[in-house]
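Heads up, one of the protein chains got dropped from this complex, but the rest are sitting where they should.
Let's look at chain A:
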Amino acid sequence: MEFLQPADWAEALAVKAAHPDALPIAGGTDVMVDLNFDRARPGALLDLTRVTDLTDWGTDGDWLRVGAGVTYRRLIDELAGRVPGLALASRTVGSPQIRNRGTVGGNLGSASPAGDAHPALLAAGALVELASVRGTRRVPVTEYFTGPKRSVRTPDELIAAFLVPARPGAEQFAKVGTRNAMVIAVCSFALSLDAATRTVGTGIGSAGPTPLRATEAEAFLAAELPWETRGAVPESVAARFGELVGSAARPIDDVRGSADYRRHALAVLARRALAWAWTDPGGAV
């Protein structure tokens, strides 16, 4: 197996163009598991840890642009106020050791339906920045996932960054796991309430072939929330919102949970996330 170690971003893109089958590796928290279990035998590994551009973050117009190599630990420590939902999700990733290594870029690269970052990115309306020697494009995360562990990323592209609105709404994230850490989600849910635009964003994890949005639930809630008065959310609205989130999921039965339980749990998580987000409009934790 070849081990490719580009020194900078330009070289990384050139190497990826020359070795489209090379598997990018950053923190290695997903890739190494697959290698150790002999689930993957890539022809080459493309080590991105020397590309310092990937570990930067900063504003880009109305967006916050976060390099694909920023770790979960740094998201929690440095960006909790700017990406509150994602920071909440990051706290549920693996263990401290894994959060010190793992990156959102890696999560997007693996494109697992259970990726903890994905629901928060969906709810926030994030963009994924993909780059190759051919150029750079920004894809809405809602269009990024195409199937289980599949995305629109082409073989010569690398994930450069993700972008979220620089001014976040009230964001929440909730996850059902069978234990308190080091656990793949049974299901997860992220919510973003933007009072300025009166819009609602949602993201569902581990309950379908890809991370999902609950678009009908978003439209329903945006129309029903008492944005003007900031009064309490009527119980019937919360219940209906939960139902719509549950029915937006496309879960299967597997060892972690049944499809029925996942739909039920998503409805519960959606109601709770709504209650938290509505009473804590700042969102940031």
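We take it that contacts are C-beta pairs under 8 Å (C-beta built on N, C-alpha and C of every residue); 3 or more make two chains touch, one makes a residue touch a chain; residues count from 1.
As a convention for this text, contacts and distances are computed from a predicted model.
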item	value
Absent chain [UniProt protein name; select from "Succinate--CoA ligase [ADP-forming] subunit beta", "Carbon-monoxide dehydrogenase large subunit", "Inner membrane protein YgaZ" or "Putative hemin transport system permease protein HrtB"]	"Carbon-monoxide dehydrogenase large subunit"
Candidate in contact with the missing chain, chosen from A:T59, A:S95, A:T146 or A:T197	A:S95
Option from A:A89, A:A207, A:L225 or A:A265 whose C-beta touches the chain left out	A:A265
Positions on chain A where the hidden chain makes contact	33, 37-38, 95, 176, 178-184, 186, 255, 257-258, 261, 264-265, 268, 272
